[in-house]
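Quick one: the structure is below, and I'll ask about it shortly.
The complex appears here without one of its protein chains, the remainder shown in place.
For clarity, chains are labelled A and B in written order, and residue numbers in each chain start from 1.
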Amino acid sequence: MDINWHSFFFMAFAIFACGFALAVVISSNIVHMAFYLVLSLGATAGLFFLAGADFVGSMQLLIYVGGTLVLLIFGVMLTAQSPFISMKTKGGEWILAAIVGGSLLAILLQATLNIKEWQAGEKPLPDRAPVTASRLGMGLLGARVDELDKPAAARAGMSGYLLPFEIVSVHLLVVLIGAAYLARPKKRIVPRGFEQESQS
Amino acid sequence: MAIYFENWLPSWLAYLVAALVHCALLINVIAVGALVYIWLERKVSGRIQDRLGPTRVGGRFGWLQSLADGIKLITKEDLLPGGADAMLFRVAPYVSFCASFCGYLALPFAYNWVAMRMNVAVFFIIAVIGLEVFGVILAGYASGSKWSLFGGMREAAQVVSYEVPLGLCVVVPVLIAGTMDLVSIGEQQAGLFTNWFVFHDPFTFITFWVYFTCATASVNRAPFDLAEAESELVAGFHTEYSGLRWSFFFMAEYGSMFAVSGLAAILFFGGWNGPLPIASWLSLTAEHGPVWGYLGNLLGLTNFILKCSFGVTFMMWVRWTLPRLRIDQVMTTCLKYCTPIAAAMFLGATIWTAAFPGGLILRPTVPLGEIREGWLEKAEPTSSASVSSASVETKNFVARAADSNAGR
Partner (left out) sequence: MNVLAQPVGVSHFLIVGAIMFVTGAVCMATKRNALGVLMGIELVLNGANVNFVAFGSELLNPDGIGLDGQLIALFVIVLAAAEAAVALAIALNFYNNHSTIDVDRADELKG
């Protein structure tokens, strides 16, 4: 009995990620859905670490789980009044969604399992992945030091990621200013139907 | 450690046993640490308030008081409020504790004595410590009481806001060292205390104080403990918790305090390297044999734990000295003071290391920022020639660094 711990933990994290993602769909309580989403994305970060991408995994934990999902949970808490905590979907919509989702999943799985280069090799994986942090950083600054092995002809078309990095930085600034402006406190409009009650 | 066990056990069992030993040691650090620090807190608070603290349980100094507290907490009734969300109420303390414990996975206690030597260790620890906030939010919501909800929301806002200057402060020693690997950062500060990064340039010195402020806010210790303020919110997010569940929150808090103190010790104060290189004076280094190397590392471990304990004691001292800040004062401190100062220090440290690469007054004995991850040799094959003319210490250091990166 020989257990390859990498495969064992891959299976564990994969089952957590997919299982909690399914729990997000199946659950009807919005706060429970948010919690299951946190666990699912945390398990995805674990999958990233197992693929040797530890910088991307740490970034997923810091920004996605620790930032985006905290924002989402704040939104859930602000709108979690009792009629809206559990809203159920009708049966017909579930069936339609299941058909569409099922056919998409079938197409994707069929494509995944039929391409030979993507299947697992016979020999076990190396013990440690090459470190990625400084090469990713240099790539973001424009110097592709991770491509030094390739011949010069193949490297000619590979540019650095400096322009997308700058664009994304400005994009983030603009988006967050816009979101803060959109969500500013305004005079609350009394919805139709409540006005007669307050006047009578 | 797994390679050591492989001599007797099959390979897969060796890894399992090594992982379990690491986890057991780290849980011991948190549990025993929490026990000791709770006692220390009561003694320190007592002395600052001109009284004695616990003196009866276990002798004159009351050092078994925490054990008595633990037994009391275990035997308390396990409550679940009527309006509480049962699943989230039960799970919240464990989420907090897991986040606090995961930070220890990448924290080295001596040279190469680390559960998982990661290249992005600093980043990982900062990311994982920020996940504690989920336990707090879920506890605040699931308790079904509005005081808990307010406390939870305030703490979440505080922790998430203070992650920004915390990240900026942590980047300064990473910049000086040239790597995010905590073992390498600690190794670069070997020797006299003049090698410590906190004395490297005035910007890093100020950065340490800003880091300590942000770390205190991140773990919700006074003067930033509005979320658990007894005088305002009953007990904030853990109002409805009792017994063992409450003690999990407490262990998570003391665990985080130890972890951020440990991070400060490694990033700024040399980690396991003492103010004086006693281990190399007593020839307790690895070159003289594995047993001497082990003893030297043990000395480094003691040194590291002393530094962390001093950090935790300093946090306790500040707690019982300063009054509590209001939530708007907490946010003002973060956004108007800590973040701009941290950004300015980052800029200053960048300019200093570019202008004076070998140091200005205090010249380090090992080269800083010389960590290469293999790609520079491919790009500039002549750089290895310049290393061969350097001193013995530099060669040892570069060899150790290359060693750690070669297997990756």
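List of remarks:
The rule we apply is simple: contacts are C-beta pairs under 8 Å (C-beta built on N, C-alpha and C of every residue); 3 or more make two chains touch, one makes a residue touch a chain.
Being a predicted model, the structure only gives us computed values, none of them experimental.
For the chain that is not shown, the touched chains among those present are A, taking the whole complex. Where chain A meets the omitted chain, the residues involved are 1-4, 6-8, 10-11, 14, 17-18, 21-22, 24-25, 30, 33-34, 37, 40-41, 44, 47-48, 50-53, 55-56, 59-60, 63-64, 67-69, 71-72, 75-76, 78-79, 84, 87-89, 93-94, 96-98, 100-102, 104-105, 108-109, 112-113, 115, 117-121, 123-126, 129-130, 132, 135-136, 139-140, 146-147, 158, 161, 164, 168, 171-172, 175-176, 178-180, 182-183, 186, 188-189, 191.
Methods note: only the chains that are shown with their structure count from here on.
Residues 10-12, 15-16, 85, 87-88, 91, 118-120, 123-124, 126-128, 130-131, 133-134, 137-138, 141, 149, 153, 156, 160, 163, 179-180, 373-376, 378-379, 405, 407-408 of chain B are the ones that touch chain A when the two sit in their complex.
Note for the complex: chain A touches chain B at residues 1-5, 31-32, 35, 38, 42, 54-55, 58-59, 61-62, 65-67, 69-70, 73-74, 77, 80, 127-135, 138, 145-146, 148-149.
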